[in-house]
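All protein chains but one are shown at their positions in the complex.
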Amino acid sequence: MNAAEELKKALPDAVTKIGMQCNKPEATVKKEDLLDAAAKAQELGFDQLSVITGVDYEDRVEVIYNLFSYENKHNLVLKVILDHDNPEVDSLTTLWKGADWLERETYDLVGIKFTGHPNLTRILLPEGWNGHPLRKDYDMETEQFVTIGEDGDDVVSTDGSNLLRRK
Amino acid sequence: MEKGGFRVDSVTIDTTKIKPVRKTPETAIEKLEDTGLISTLLAAREREGSILFSTIDQVFNWARLSSLWPVTSGLACCAIEMMGVAMAHHDIARFGMEIFRASPRQADLMFVAGTVTKRMAPRVKQLYEMMPDPKWVISVGSCANTGGPYHDSYSVLKGVDNIIPVDVYIPGCPPRPEAWLYGIIQLREKIKNEGYGATWGLDK
Amino acid sequence: MQTDELLINMGPVHPSTHGVLRFKLRMDGEIIKDCQLVLGYLHRGTEKLGEMKTYQQVLPYTDRLDYISAFPNNYCYVKAIEELAGIEVPLRAEYIRVLVMELNRIVNHIVSIGSLLMDLGAATMIMWGFREREKALQLFEMLCGARMTFNYIKPGGVREDLPEGFIPKLNEFLEEMEMRIKDYEQLINSNEIFLMRMNGIGVISAKDAINHGLTGPTLRGSGVNHDLRKLEPYSIYHDLDFKACSRPEGDSYARYMVRIDEMWESLHILRQVVDTMPEAKVISTSKYGVAPMTGVPSTVSTYFPRIFTPPAGEVYTRIEAPKGELGFYIASDGSTKPYRVKIRSPSFCNLTALSGMVKGLKIPDLIAAFGTMDIVLGDVDR
Amino acid sequence: MTNAYELIINILTALGVYDMILDMFKPSGTEFVLKLIIVVIELAVLFAFVLVTVMFLTWMERKVVAMVQSRYGPMVTGPRGLLQPVMDGVKLIGKEDIVPAKADKFVFNLAPYLAFVPALLVFIPLPFGESLIISDLRVGLLYIIAISALTPISILLAGWASNNKYTLMGAMRAVAQDISYTIPLALAAITVVMFTGSLSTVDIVSAQSGTWFGIIPKWFIFIQPLGFLLFLIASIAEMGRIPFDFQESESELVAGFFTEYSGMKFAMYFLAEYAHLFAVSGILVTIFLGGWNGPVLPGIPVVITSLVYFLLKTYAVVFFAMWLRDTVPRMRIDQLLNIGWKIMIPLALLNLLVTGFLITAGVI
Partner (left out) sequence: MPGIIKGLIVTLKHVLQIGDRPTVTVQYPYERMKLAPRFRGLHAVDEDACIGCGICDTNCPNSSIKIVKHGTRWYPEVNIGMCMFCGYCVDVCPMNAMKMTGNYELADYTRESLVYGPDKLLFKREVKQ
């Protein structure tokens, strides 16, 4: 019995679908029950949160959590499917501290809101950047520029005239 | 060798046969020339018409090209090669350039080594402005030259010469240390030929 | 006595932030009250570019993520494609891959230790380190024509076979390296000032380390003996005899020592690889590995088709890169371009723990602890 | 002959011109002008010597670092790069002089000179050789320690005036370090004074002439090994070099207290740093390594041999400082202060006590 089936047995309501992500067992979880499922997984021995991936499909947004158990050497993939226009899901920072930055990054680049995250701000792009680049509908044409504001923080604008050199 | 119906010879260009740029100086004159003195003098003479009137120019030009202190500012991949240039095998110290000043106030030369992102651009510009005149900029690597591999990216500036004036461009991704040294030699050539105004930063 | 707190911005241009990281420090005199990290000054949008380029064209970009050790990046991306499309890899190619990756691990640890010592004020170690690194880079250049951005490991094999005279030169390097590492150890390991700077600085417990998602030498410095090469052996690692190095203390010195130990282990692995390398072809002849009709340049013995369409699906692959666990998630929709490429970079995840580690320490300790994290900004910001 | 002034007069007398010159001044009653001229010449020679020494030291530093690191160091400019420091100097003169907008301009401009002047003044009671001394002060040692203690003031001024957090932190560190290491430095030097009974540097040197059993020179290092060690460590800390270079600590504080300085003012600090290095090495040699004492060579004037011995010993100490710099990492400021107050000062006091006891008991 693989990890996904175990999880399904433990939480039959939360897990809607089990399958394989290539060679790793995958469990699709209802987005309301993600926190419970993750806590259950942690109980089952999955002590490492390897990565959080957000993927924007045109009609939905998926968030994929790759877990690993150092003890049993098992993999488990949790997947939640979110609404495309307003993706929101519970934060896992209470379970894994490592989820902090991974969730911020996912918020930054894909635009998924993690409710309950202590400091959900942009991490790679400056605060105030327009759009989430890894969304398929991100506007690549408009150039955005950054200037230094008060206290060394970044200020985003579409006007680069005080930055660019007059040639 | 026959391939796909066309005749293709297996010619390889022998990369080991390239000659050194300069031959090792042996006589005293050659050694003197090697420091850049004579050609600096000649260049100044050509420019000003007389050696006498441009003595200060020559002395300063010679001093400047002999002691270019770079500012420690690595941005990305090329910064590792920048360290490589400074290290034992290539030894930038031979040109008197091993004093990497962490403070831009004491530096003469900035290597823009790596990708200049939109977020980093104002900082690079500020760093440049903090350097005292006369100052020079060498743009290293494809990213700094034109945006390079990240030309299509949303967060990368397309060439550092959009924000600061660049004196020498060194292509490569990243350029090998010899290519850096070649770029530095090019910059030394350029400084030799700079007029009075340029040395005080008036031409830029 | 009432004193004001001092706010200090360290970086993004600062000699010891290994690139363009910025620390926002709230200080009480010299003591760090709060350390906030600001990333993104080297965010180049590799993941977005991954969606815009074909599978083949993404490969050179992986070199530029962790530019000190590019082979593992290459390999991990290629491994993801191979798992997705089910490509078989010839044994010799796997041997060459492990060879270059272990060589790269040595290079990475040299640079890591060197820059740590440079941050502590001893510039000699990095000079010596780069002297040996240059030798290794010459080997890389012989092999793939570039010094840092290799673009060498291809789906289904490697780009070219080992050139003539590579193995003797490699053996020479290994022999020299042994003596050099002894020099390093003699210079640093028992230096009292170094010990004063490293012992008990930036301690992180095993439980915290796992919870923060630390991996690689940073995790093993906390006494957790987890190494993906042992846990989920990939490539030919299950045939090789080596041990995962770990130290129980969890402080900066332990992390440093793990790196030194790993260099010895890598030398050991390299010897085995050289001794047991099979003679065979280096490119797969399976469905995707066949060279198309148009012709193969004479010097290039391997080929990867220009138009490559793996089946639709998702894959997440991870390997033990020198800095920790490196993962590539690829979602394919069956077209020529990846639908989504996600990079789980070891540096990014390891850096999470830093601000907790340095609270209550001083700026020099921050630099010591940060130096032992061994991060590369290209890998953090992508 | 006790100092350089008399040496110059003696040389002039030997050449037979002194009386002639004196006659030129005598009628008008302006002999003091002559004296003044000689003193100015003396100081000019000293200044030139310090400048040349500093240039040589920077070159040597770069070459020693290069040798340790398997490379060449400066090669292109001049033979083996010997002209490199000259070029650096000329270039720095020609650089733009930036004063930060929010800096305290007067103090900012004043500080570099305050750093450079003490570094020069230290040379005054330093015996370069037999009678090669500007002025043999009776309080020579005290004077040297007092003058070197002036440097922190300049550093503090520079750090404060620059209006930059890094410079301020660098200055604070430098001051804390200098204050806490001047004490063991002085305590270690006092043990030597207890033997000689005089603070004059010339007396200290002449007390070290001669040998025991004909082989071992009577240097104070052999009587006072602990004192020597303490003085060495404290003087490296005074010089502000790795492992104690907190005032600069490049990887932490960018460039320490002179982060904001550019051009010639930065060169001043550079000069002061290396002049200080040479001066402190010279003092170490004077106090513990026998000064200009050495085997007398027949046929060569003592003035020359003594100068050579002094320079040789001083450069050996300088080389040691450079060698150490290339080997060890930097300490942490609180560790340094801990060592200074908790180990070095008690040890120095103990050393003082034991020495005093032994002298009173008549053992030594």
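First chain written, first letter: the chains are A, B, C and D, and each begins at residue 1.
Heads up, the rule we're going with is that a residue touches a chain if its C-beta (ideal position, glycine included) is under 8 Å from a C-beta of that chain, and two chains touch if they have at least 3 such contacts.
Here the structure is a predicted model, which is why all the values come from computation and not from measurement.
Touch, as defined at the top, links the missing chain to these shown chains in the whole complex: B, C, D. Touch with the chain that is not drawn comes from one residue among C:T17, C:N191 or C:T317, which is C:N191. Interface note for the absent chain: among D:V64, D:A279 or D:A321, the touching residue is D:V64. Of the candidate positions C:R131, C:H212, C:R340 or C:K362, contact with the unshown chain belongs to C:R131.
Residue-level contact of chain B with the missing chain is found at 3-4, 6, 8-16, 18, 20-25, 88-91, 94, 142, 145-152, 159, 161, 166-173, 175-179, 181-183, 185-186, 190.
One chain is missing from the display, and on chain C it is touched by residues 53, 56-61, 124, 131, 134, 138, 141-146, 149, 151, 159-160, 163, 179, 183, 186-195, 294-295, 297-300, 303, 306.
Listed for chain D, the residues touching the missing chain in the whole complex are 64, 67-72, 75, 323-324, 326-328.
In this text, only the chains that are shown with their structure count from here on.
Looking at C-D and A-C side by side, the one with more C-beta contacts is A-C. In this assembly, the C-alpha centroid of chain C lies 47 Å from the C-alpha centroid of chain D. Once the centre of each chain is set as its mean CA position, chain B and chain C turn out to be 30 Å apart.
Residues of chain B in contact with at least two other chains: 87-88, 102, 119, 123, 154-155. Residue positions of chain D touching 2 or more other chains, listed in rising order: 69-71, 250-251, 254.
The residues of chain C lying in touch with chain B in their complex are 12-15, 19-20, 40-46, 48-49, 52, 60-61, 64, 67-68, 111, 126-128, 130-131, 133-134, 137, 147-149, 293-296, 298-299, 377-378.
Residue ranges of chain C in contact with chain A, taken from their complex: 7, 9, 22, 39-40, 43, 45, 47-48, 51, 83-84, 208, 210-214, 224, 226, 231-232, 313-316, 318, 325, 327, 329, 331, 339-340, 342, 344, 348-349, 351-353, 356, 381-382. For chain A in complex with chain B, the touching residues are 125-126, 133, 138, 140, 144-148, 154, 163-165.
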